[in-house]
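A quick write-up on the structure given underneath.
Here the complex is missing a single protein chain, while all its other protein chains stay put.
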Amino acid sequence: MRNNYLAQAWLVILLGLCFGGMLAAVESTLSGRIAQNRLDETVDQIPKLVPGATREASTQDEIDGERVFRAENPAGQLGWVISGGGQGFADRIELLVGVDARVREITGVYVLEQKETPGLGNRITEEGFLSQFAGSPAEKELVVVKTGARAANEIDAITGATISSEAVCRIINQTLKRMRGDLVAALDKE
Amino acid sequence: MTEAATAAGPVDSGPTAGERFINGILPENPIYRQLLGMCPTLAVTGGMQPAMTMTGGVLFVLVCANVIVSLIRGLLKPHLRILVFTLTIATFVTIVDRFLAAYMYQMSKQLGPYVPLIIVNCLIISRCEVCASKQSVRVALADAVGQSIGFGLALASIASVREILGSGTWFGMRVLPAAWPEWVIMVLPPGAFITLGLLMGLVNWYVDRRQPSRR
Amino acid sequence: MLSGEVFLAGGVMAVLAVGMSYVLGWANKAFHVEVDPRVEKAEDILPGANCGGCGYVGCREYAEAVVLEAESVTKCTVGGGSVAAQLGELLGVEVEEAWPYRAVVHCGATTTDRLQQHEYRGEPTCSAANLVTGIQGCIYGCLGMGDCVRACSYDAIHVIDGVALIDYDACTGCGACARICPRNIISMVPFKAEQMMVVSCSNKDTGKDVTAVCKVGCIGCNACARVNDLIQIEDGLAGIDYDQYQPETADFSAALDKCPRESLVLVGKPSEKDLAAVADQDLPDRIEADFKTTVDDTEWRG
Partner (left out) sequence: MEYLGSLILIALGAALINNFVLYYFVGICPFLGVSRRVDMAFGMGCAVTFVISIAAFLSWVFTTFILRPGAPLSNWIWSLVNPGSDTVVDLSILNYLVYIFVIASSVQFVEMYVRKFHPPLYKSFGIFLPLITTNCAILFACLEIMKHVSGVPPAQMWDLGRALTLAIFGGIGFTLAIVLMAGMREELDLCDVPKALRGAGITLIVAGILAMAFMGFTGMDQSLSGLLTG
């Protein structure tokens, strides 16, 4: 009785076997390139996020379970590039934050992934909005302001997309609060 | 053409390979006439590039799946055939997904979950069931290529309307003058529904006008 | 490393396939529902148009009824005699003579024949017009808004100057028009001959009231009943009993001449005599009604 169940389904089992094997072969040839793509996506941004750092000199590091990049140039370490994510207006937003070595000042921000409303929310990826973060203090909480930013830690919200702008600032604050201690500790350890 | 069809094993009841190829493009266009494969149509036609990548993916998967299914059509058991179809389609879709992630990483991120959704695309499973599991390899291949070209044309028509009106560009190149206020709704979900609805009405009107309503 | 990965992936898929097909195979055996093979064969014989002419939702239900509950095999109006014969021989049941049923409209009054006609600009459907009192003098007759035309999927019925007329070479007898007509003046008649005599009126009022509202309505004067025993008058309206209707023996010309109001007519295929009579006039070409029901025919069956 048992074998006739399998007898009927031998085609499915055979297909399962050879398709599984075929996919594994495809996986091993392509997985290298995919991992490289993901890495390149971040490493390409390092020179822009931390001025002066070069792609080749920067190294990857692992600090309390999170992947972190040391933005370096031949002379020495200039700063860090850390990644963070959170809930935006419509869906998750993934960011890259560049800070100086002592994690006192934010040197640059880049939006890796977002699905905000086109035409409104997705203007957070434009230079105009992101350049405001360069030079703002890392210790103090970033605040979104609707009417002209005066203090260093105030950021002009994009008209019509306050929730997205607030989300970006909130993610940066959380990421910095979480990572600041460990980054400085790693630097002192050297 | 005809003698090849008759020699194709069981009596070839359906149209020959050439007819199936032409049918797939306009008369039996998968989206406008058969209403199949609507999920990706609405989702990826925000711009021309994602639409054309999706067409390429569907073409590759449909051709390979049709060929494999028509090769093993003799061994299919009636109650397990859906399982076999989905297995073959899923394998080729994974290959397309990995290929996109490796060589066109930006596009793969932009398409997101809609590449694996090709597996449950009603178009591919229905072509496998209707055509591939009964016809010879040549007919199945012609049918697959015809259907995917039809699918591509339909996607292109929707995507160009939505991209030109929604973001003023076509394939990324600026088409409308910068002063033109972009209709953001076109890139959002409601725009997709309304554009497809109106285009479908246009096609029905055009087809009815050409031949009087034959009953 | 590569070979290890391939074997593991293939192995996992194979184990999953074995597990799932074992479960499905067992389920296929354990949950097997005995289906009478004859139901499948009966369903193949039936035309499969799911038109509902037999009174069942679709051919599948009618096939089950015929095989399991010994339903009469002649109910398939569309299939007619040939389907009934095949069903009979499949089930070993002798088949009594089966006539194709066709629709007949029991109203013959065109707009010019109707009196006390009021202008109506409401919802253009019969079901809506039927609710309005006094829309036209005769409260039994055809409203002419075309619900039946929309219901018919064989394009066999058209409203021509106010009254529904049936095109008998297209009509398959599915009964859709008879079901949809809000005034129930369309009935299904077994066509025992090419041409059948029918009463083209359904007005049950007294003669005086009928003449007040219609020029051609039946006034129940009993002239035809006296001449032909097939016709009898009940509550002011002539009615034909189609069970005893013998096309060969009955002679209708007498009744036709006797009727003072033209409410007895011959419907079906026109005989040579009729064709000769109108040969000289130029006939209008086929009228193409383009009513399409809103959502039905573009439905995707999945």
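Side notes on the structure shown:
By written order: A, B and C. Residues from 1 in each chain.
Everything below uses one rule, namely that a contact is a pair of C-beta atoms (placed from the backbone, for glycine too) under 8 Å apart; a residue touches a chain by one contact, two chains touch by 3 or more.
What you see is a predicted model, and the numbers here were worked out from it, not measured in a lab.
One chain is not displayed; in the complete assembly it touches the shown chains A, B, C.
Taking the complete complex into account, B:G191 is the one of B:G24, B:G47 or B:G191 that touches the chain left out. Looking at C:M13, C:C59, C:V105 or C:A129, the residue that reaches the missing chain in the full complex is C:M13.
For the chain missing from the display, the contacting residue among B:A17, B:A43 or B:A132 is B:A43, taking the whole complex into account. Even with one chain removed from view, chain A keeps its contact list with that chain: residues 16, 19-20, 23-24, 26-27, 31, 65-66, 87, 89-91, 117, 163, 167. Although one chain is not drawn, its touching partners on chain C can still be listed: residues 1, 4, 8-9, 12-13, 16-17, 20, 23-24, 27-28, 30-33, 290, 292-295, 297-302. Residues of chain B that touch the chain left out of view are 35-36, 38-39, 42-43, 79, 82-83, 86-87, 89-91, 93-94, 97-98, 113, 116-117, 119-122, 125-126, 185, 188-194, 196-198, 200-202, 204-205, 208.
Everything below uses one rule, namely that only the chains that are shown with their structure count from here on.
Centroids of chain A and chain C (each the mean of its C-alpha atoms) stand 69 Å apart.
Our note on geometry: chain B versus chain C, Cα centroid distance of 40 Å, whole angstroms. Among the residues of chain C, those touching two or more other chains are numbered 20-21, 24, 28. Of all residues in chain B, those that touch two or more other chains are 80, 83.
Chain A contributes residues 8-9, 11-12, 15-16, 19, 22-23, 26-27, 30-31, 33-34, 37-38, 41, 113, 117-120 to its touches with chain B in the complex.
Per the touch definition, chain A reaches chain C in the complex via residues 2, 4-6, 8-9, 12-13, 15-21, 23-25, 27-28. Within the complex, the chain B residues that touch chain A are 46, 72, 75-77, 80, 83-84, 87-88, 90-91, 94-95, 98-99, 101-103, 105, 109, 166-167, 182, 184, 187-188.
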